[in-house]
Structures are given as structure tokens and as C-alpha cells.
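Worksheet: one structure, shown below.
One chain of protein is taken out of this complex; the other chains stay put.
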Amino acid sequence: MSALVTNTAPGAPLDVVLRGVGKRFPGRDGEVLALTGIDLDVRHGEFLCILGPSGCGKSTLLNAIAGFALPYDGAITANGVPVVRPGPDRAMVFQEYAIFPWMTVAQNVAFGLKIKGLPRTEIEARVDALLRKFQLQDFRDRFPKHLSGGMRQRVAIARVLALDSPMLLMDEPFGALDALTRRNLQDELLRIWMECGKTVLFVTHSIEESIVLANRVVVMTYRPGTIKRVVPVEMPYPRDPASPRFAELARELSGLVMEEQMRHEQAERAAGDGPD
Amino acid sequence: MSALVTNTAPGAPLDVVLRGVGKRFPGRDGEVLALTGIDLDVRHGEFLCILGPSGCGKSTLLNAIAGFALPYDGAITANGVPVVRPGPDRAMVFQEYAIFPWMTVAQNVAFGLKIKGLPRTEIEARVDALLRKFQLQDFRDRFPKHLSGGMRQRVAIARVLALDSPMLLMDEPFGALDALTRRNLQDELLRIWMECGKTVLFVTHSIEESIVLANRVVVMTYRPGTIKRVVPVEMPYPRDPASPRFAELARELSGLVMEEQMRHEQAERAAGDGPD
Amino acid sequence: ADVVRLGNLKFAHYGAIAYMKEIAPQYGLEIQERVFPKGIDIIPAIIAGEIDAAASAADGAVAARATGVPVLVVAGFAKGGARIVGRGDMKWSSVADLKGKKVGVARGGAQELVLLAELDKHGLSFSDKGDKDVHLVYMAYADINQALLSRNIDAMCQSEPQSSQALSQGFGVEIIKPYDTPLGEPVRTLVITEKLYANKDVAERFLKCFVAATKFFIDNPDKAQAYVREKMFKGQLSDEDYRQALENSPFSYDVTADHVQTTIDMMVKYGIGKLANPPKAADFVKLDLLAKARKDLGIQ
Amino acid sequence: MGKADLDAPGLAARLARALAVPVALLALWQLAAVSGLVNPHILPSPWQVLRRWAAYASPTEPLAQGMNPLAWAFSGELPHDALATAVRVAVGFAIGAGLALPLGLAMGSFDRVYNLLNPLLQVLRPIPPIAYIPLAILWFGLGNPPAYFLISLGAFFPVLMNTIAGVRQVDRIYIRAGRNLGAGSATMFTRIILPAATPLILTGMRVGVGVAFICVIVAEMIAVNDGLGFRILEAREFFWSDKIIAGMLTIGLMGLAIDTCMDRLNAHLLRWHRGAGGR
Partner (left out) sequence: MGKADLDAPGLAARLARALAVPVALLALWQLAAVSGLVNPHILPSPWQVLRRWAAYASPTEPLAQGMNPLAWAFSGELPHDALATAVRVAVGFAIGAGLALPLGLAMGSFDRVYNLLNPLLQVLRPIPPIAYIPLAILWFGLGNPPAYFLISLGAFFPVLMNTIAGVRQVDRIYIRAGRNLGAGSATMFTRIILPAATPLILTGMRVGVGVAFICVIVAEMIAVNDGLGFRILEAREFFWSDKIIAGMLTIGLMGLAIDTCMDRLNAHLLRWHRGAGGR
């Protein structure tokens, strides 16, 4: 890892354009407004992190771009065309992993490649390389029920990276990993991103992680889910968590997130309090 | 949070005693040795964190104490009796949440209480209080499929805390939570632990979290899963991450974990490398 | 050889019909026998053009004709075949003893016809609801014996060979052979399709074959018994059962238009078969082929 | 609310959609009948069936003085038969499913029970109900009791098989969670295994109702004198194709009515389920 530039020039094409995007889920007593009024542009080759309190709509936002749970309010464009269905050009790592329990580890990773119709030998080679990278080679013929939580998450990531898709949507992909594996995979992801010029949308709960990875960090509000602030991270890669600029950004972001949390908690307290 | 003492006196009774505990899973080509030769004593009222690389056997260890997936090699005693079955005296938060999808949020949280046979009004009161504490009161009558990942995790934690069990086994309970919620719940857990004198075994991937919470941190090795080192954390609560002792401990632990990871990676590389 | 597809009934100890296929080559015919457990299943097979000729009870032929199925009665191959049997552990002297009893019978067949005629003759009213003198219980042939054996009914009007079996196994006693009504002995008829009838040459040879087979059986009772018991029942019908059954249902050739007309009239009277537009016997009983065959073979 | 309307189209629209295929088939059938392609003795025209159906459904006697008109309107043969059959199916199904459910839960949960009983049950399962008639008469006499026996036999196995399968496919994580929370066997069954197995059990019940309808016709062979199965057998004896078909359609519509209720129940009981809908 030695690249020092960010991949996004201001002139790069817009890979994701959201205009007034909202999502209402029908509920028993009225609708739940999970997202509302989201305006967001993501440039080609940009690494965008999404931060926000639990339940604020981060997964819903990724689903919108991936083309799940249609319809949404507003307009969603990805890679230049309106989003009307899911597709492998917007490969997603699900928060719940969603690896197929009836396929072995290798079959899971090979799945997208087989669909692409790659030759058998190439598939094998790619799968082998990925499994080794993710330290899953000993488990290649095992079913997911034999894996630990972190291993399953790694299978899910490997399955999506195998696709070599131009856009990655990742919903807390490193949540179940230990610190070191996490750091290794962060490095690996950054390397892939830089080498291949991918666009990445990355949901995380870790402020530190978002600063390590992102060109810009989107902080969201809770109920309704809107964009509270977009914070650009203009540090060169690799980023040093010990640097003063890093600490400063961390403070800023954690201030934003905490403010949101407070606002929300107070609202709850004001609304929901009986004689406790 | 103002208690400054740890709850564990050296004379406290031993709540968990493991002697030579091991677990072998039958595999297609021979057995997988998930755990081996685990000797561990946990005192009553102790807060123990378990750290280790993904797949090293942390969940397996908690399962052993909880009484799942019997039999194990060696001897396991919990609360003074050999472990032969699961029970609510060793309440567990599962890594996969395991909240019941066919029950509403409130029903999930009330489940253990109903089994205990508490009076209806008391159940309602406890559930209400917990839901409010976990900011789930707006979702009390919703089914899990309507919840975000973090909300589901909070339901799982609330369900177990409702039981008020003397021993808590928690498998990465805060993995899907945003930083602030996580910090709040850490505080909440510490408060409960101190007030009620519970014994807690807590699996986490965050070294920082382990230092914030634990009396002792157990670092595990990967394949086979053994105890590499037990590191006592003798700082008063609440712990300040900015303190020099905290940083020192963090360095020590991350050194241990990394060392293990390195060892493992090298072993893999030595074993598995073809002409890559 | 010309092919004739013959529908036969399964519990046919009237082996002469089955025997026809053995001697068919002599008449330049190939008879393909299809065995049906129930007469009613033959009718759709005739309509579907799968069957050219069939063994059927007279009432079955009437019912088929009444629905417009183009069949003709050309001969009668057996008589009788009905018996009123009471429980072995009860005393019976006449049909009048059936008052207040449950009587099992198969619906829509000759057995029902003769039973109702007997009851009528003895001034007994009947219904299947239990509110009249005699409580009729409709069941399949096989189940009636069962019900009598387990004493769920008191008597039955049963076909052969089941009624013989009830006697030989001792749980039933004969009350009467119900042939003393205007109907006399019910006749089983040989029916052919109008299409086969139109094909005069084949039809004539077919009837000749039938008459010859029947004559052989009448003339050689031992060989007939051997054929039925060994070829058809593979030794699983006892001598005793066969003899008793045959006693109550001998082989014959004949049927008359009058008998068929009486059958129709009684079916209308008792509402059996619920005939919407009862046919006229004269329209579909065609005995010319039979007469010619008998003449050719020199049988009176 | 335009969206809500789309999601739940008006009753008329739904009815139209549901009837599209049947009506098209009826039209084809009528066409075939009119053109003389099929033999009217075996497949009478829909129109003829309808007339026979009307006759079958109408009261047999004119409205007498002082008679309750509603009672009179339902005094026809068909309402009586339909009710008799419905009661038989309901009772038989209740018995069969009522026995199969606890047994299936036990066999699905305990390998020991499964291994002990499975061979016997698997031997009994394929034995056709008609073969049980002698035993049914022996044990239960005539009339309704043997009918209940045969129908419950038919409903028993589908519910049993699906319950066993349903229990076995419950993710063990839920079982672990339940046991960890202190649930005893009773609670495990009622609050965890049963709800988790509900999708399969309900399907088993739907299949079981279907098989019960198959069996009712066998059951109504044994000395009963009403019911749709009885009427179909009777019509078969007399070769009344139009009445056979009228009876078949009545059974079919009863089945549809039951199935619609089942669908509702299903949707309600599985409202928690994150199924394949809304992808």
C-alpha cells in the first residue's frame, strides 16, 4: 500500500445519484419513515462511508441503490441508469452475510463467477486465491453450518469480491472480525479499490474505520433517516490513526454522531415517559 | 457509574471451572480440533473477556459452559454443578442473536420471564423498562423482520438481561451497534454487573472494549483453540481510554493477538503455498 | 382373425364367457378379454370405443340403454345369482321375518330388484332411513358379507359367490332364493354394441362362439369346474363354493324381451336406477343372432 | 392511498382474476360439447351439468304452509349432502390431525421415538384406505364411525409427515435459545417448535384436507345414505355423468372454500415470516 492519492477527481462521472430518495415501510399504526429526502452524488472511484445510529436507515439506503425492496420515493440512478432491479454491477455484502447454507464455501465464492460464465479453470484459480487471502482454504469444502461467525462473514466478502464488480455496497462487512483480521481486510479492500478504481459504499459503526477508509463520510440522522452532514476526509492513504488530523476528524465525526444520538434520546424521553 | 472497586475478591467461590476442556467436530477428512486443553477458573462476580482470532473457538467455549453441543472432553462445572444441559442460570446472548422471528419484540423480551412464572404486571413493567432502556419502545409490537440489524441485537440482549440470571454468557453482543449505543450499553452492562454481582463471560473482538469491561482478559490461540494468556486488568472502573495504563494494556493485548495471528498466518503460508 | 374386445366381470365364476377366448380361433375371431370389477365401469369403456361386447346384468344393460348408450342385448348367459341370507344365529322362516330388520344390499343391481319385489310381495315397506318396516343398508358386495359377519346387519340380498361363502362359512343361512316374484330369475345378459351388430358376419361368429362355449360348459361340468377353479381362480375358490354358486346361478343361453321388459317395469316401479326415459325392451333386445347360432350348432 | 389500492386490489378485480382460468376452461368445454367432440354421456356440457346441479340443489318439495322459507331453501338434496360430507371430513380431519400433530412433534424432536415408530408408520402409510374397510366395519360398525376412522387415517399421514419435517428443519439456534432461557419441554413445543414448524404443518394440513376428501368417498361406501361421496357413487351406479360432475364440482368448491380459509389462516399465522414475497 503505497498510493498516496485519492482516486476521485472532481471531473469523474457520477456513479450514484440520489434525488429526494425516501422509503416508507407500512406499519400497523401508520407508516414508518425509514428514509426521507436523501440527495447524494457518488463519483466514480469514490470510497464513501456511511455512519449513523442503529436503525437510522443505512441498510435501507444501500438496499435502495442495490435495487431491493422497490419502490422508493424520489429518483435513484446507478452507473447512469435508473435502478429498477438488482444486478451484479452493484455487488452487495449483506449485514446478515446471506451466504447460501446449501453450498460449500468454495461453491459460495464461485457462484457469481459461474453465472458470469467464466471458464472452469479460471473460476478455480480465482476462488483458490480468494480463499487463501481470506484464510478459508482449509474450509473450502465445508458447509456454512461448520463455520464460525467471522468465517461466514469472510465468505460473504470473498463471494462479492470474486465478482470484480465496479461498485461495491458493503453493509458492516467487518463487524464480526477480530481486530487484526479486520485491519488486514481493510488494507486489502483499499488495495483493490485503488488498483481497480472501484466505487465503494461502506456502512460501518466504527468512526475510526470510516476515517481509515473513506474519501467522504456521510453521517445520517435517526428517524427520519436523512443526511446530517457529509464530511470529506482529505488525508493521503495509508492513514495514520496517530496523526493529529485523524484525531481531529474522529472528534468531529463522533461529535456529529453523538449529537444525533442525543437529539434522538431526548425526543424519545420527551415522548415516551410515564411515571418511571 | 461511580463504583470504583472490582467485584471479585480472591475468596469468592468459583462459578465456572474448566479442566482440560476440548471439543472435536467430526469433519469429512478427520476431526477438527476446535478447542483443546482449556483450564480456566472464573470467580463469582468476575467479568471475563475473551479475545482471539476469528474461528479460534470463542463461541465453542461459551457453548461448552452454556451446555450446548455436548459432549466435550474434560470437565466443565458451572455454579458448582457439572454442566449437562443448558439452563437459565447461564443466560446467553448468541452471536447470531437468535431472537424468535415469530414473536414480537415485547414477546421476545418477556419470554424468559413468562417461563419463570412472574406475575403479568411485573413482566409488563420489566419489559417496558428494558425496551425503553434499549430504545426499542416504538417497536414493541413489531416482528423482528421489521427491525434493523442493531435493533435485533439489542432485543437479544434485552431478552437475556430480563432474566436477571447470575451468569451472563455474551458472544459479541455489541458487534452490530453504533459507537454511541455501544458505549451506552457497555456502561449499562457494567452498572448491572456491579449492582447485581453477576458473573460475565464476554466475547469481543475489540481490545478496547475488553479493557473497558474486564477484570481479566483471556487471549486464545487459533487451531487448536487453547488459552494463550490471561491478562488481569487491575484498573478501577470507570476506565479512561486516555489513561497511560489503558494504552499500555491495549498494546500488550494487541501484541498478543497479533502474535497469534502471525503465527497462524505463517503456518498457513508454510502449509498451503503452491506456485501462487 | 377379427378382433372382438370383450368386457367381463371380475367375480365371474360364469366361466363360459371367459372360456370364449380359448375357442375363438375356431370361429376366426380373436377375443381380447378385459376384466372389470364393476359393471358400471364397462359402460364408459363402451362409450370410449374400447369395448365391443360385454357381460352385464339385465338391469345394467337397461341403465346403459336408458342413458343412450348404443348397446343391444343379444343373449343371456346365466340365471339367478341372488339369495336372501340371514344371520346364522337368528331364526328365519320367511321373508316376513325381515320386518324390523336391517338388510344389506348392493345398490342398483338385480339383487336390489328382487329384494324389493320380495318385500313388496310380503307387504313390507322399506327405506334406507330406518323409518319403515325394513331398513335397507346399501353397501358394496364385498362389504355386505363383512357387515353380516360382524352383525352390523341382520340379513342381506347377496350375489354369487358371496352368498355361497356366507353359507359355507356358517355365519349366514339362506332365507329364500328370491325367484318367486313376477321377475322370476334375474338373467345376466350378453350385450354388444350396435356397431358390432351392424358387422353381421363377425357378430354371428361371436354369438356362435358364445353358444359353443356355454354348451361345452353345460356338457362338461367337471372340465368347466376345472377351468374356472384352476385357470381363473388359480385354485383359490373351493369346490364347495363353486358348486353352491353354480347351483344358484346355472349357465344358460336365453333371455327374452319380456324378461327385459319386466325388469324395466320393475325398475321404474321401485325407482331403481331412477330411469329418466325408460327404454323399450323390443328396441334393444335382438335375439336373431342367438337363434341363428343355436340353429347352426344344433342346440334347442 | 393509490399504492395501497395496488397492493390490495378490489374484490371485483381479484374475483375476475381468480375466475379467468376456470371460465376459459368452461367455455372450451362447452365448445367441445356443442361441437360434439366429446361424448355427452361421459362429459356432458357445462350447461347440462349446471341444470342438473340446480335440480340437485333445489328443494324437492314445494314450499309448504307454515314452513320456514330458509329451511325450505336448504331442504334440497345437495345442501344436505354437502353438510353431511363436510361434517364427516371435519370430524375425521380433526381426529387425524389431532393425533398426528403431537405424534409428529414427538417424532420430530426425539430420535428415539422416531426410530421406534417410523418403520411401523411407514408400513401402514401406503396401505390404501379401501383395504381397511373390513377392519373399519369390525371395529366401528356401520354409518359414521367407520367413516371417521377412514377419513382420519387419510388426513393423519400428511399432517404427520409434514410435522416431523417441520420440527426437524427448525434451526437449532432457536432451540438452543429456548432451552437457554429455561423453557421446559411443554413451552419448547408450544412457543418455539410449533411456531417455527408452522409453515410446514399448515401445508401438511392443506394436503391432509385434500386426502380426507379423497377418503370420504371410500368412507361413504359403508352404509351411509347421504353425502357427496355417496351421491357420486350412486350417480356412478346409474351412470348419470352430469350428476357425477355436479357432485365433483360441489366437492371441489367445498375444498376451495376450505382452502381459502386456510390461506387466510396461513397469512395470519405467518405474518412474522420473512418469506420470499417482496423481493
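Letters A, B, C and D mark the chains as written, and numbering starts fresh at 1 in each.
The rule is simple: a residue touches a chain if its C-beta (ideal position, glycine included) is under 8 Å from a C-beta of that chain, and two chains touch if they have at least 3 such contacts.
Quantities reported herein were computed from a predicted structural model and do not represent experimental measurements.
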Among A:K23, A:R90 or A:R182, the residue in touch with the chain that has been omitted: A:R90
Which residue of D:G92, D:P146 or D:G204 touches the chain not shown here: D:G204
Name every residue on chain A in touch with the hidden partner chain. 66, 68, 85-88, 90-92, 94, 96, 98-103, 111-112, 115-116, 143-145, 159-160, 163
Can you list, in ascending order, the chain D residues touching the missing chain? 14, 17-22, 25, 38-39, 42-43, 108-109, 111, 115-120, 122-131, 133-135, 137-138, 154, 157-158, 161-162, 165, 167-173, 175-176, 179, 193, 199-200, 202-204, 206-207, 209-211, 213-218, 229, 232-233, 236, 241, 244, 247-249, 251-256, 258-260, 273-279
Residues of chain C (touch criterion as defined above) contacting the omitted chain: 7, 10-11, 34-38, 41, 44-45, 47-48, 50-51, 141-142, 145-146, 149-150, 161-162, 165, 169, 171, 234, 236-237
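Keep in mind that, in the parts below, only the chains that are shown with their structure count from here on.
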Taking each chain's centre as the mean of its C-alpha atoms, give the chain farthest from chain B. C
Sorting chain pairs by contact number gives first A-B
Between chain A and chain C, centroid-to-centroid distance (C-alpha), Å: 83
Taking the mean of the CA coordinates per chain, how far is chain A from chain B in Å? 26
Would you mind listing the residues of chain A that make contact with two or more other chains? none
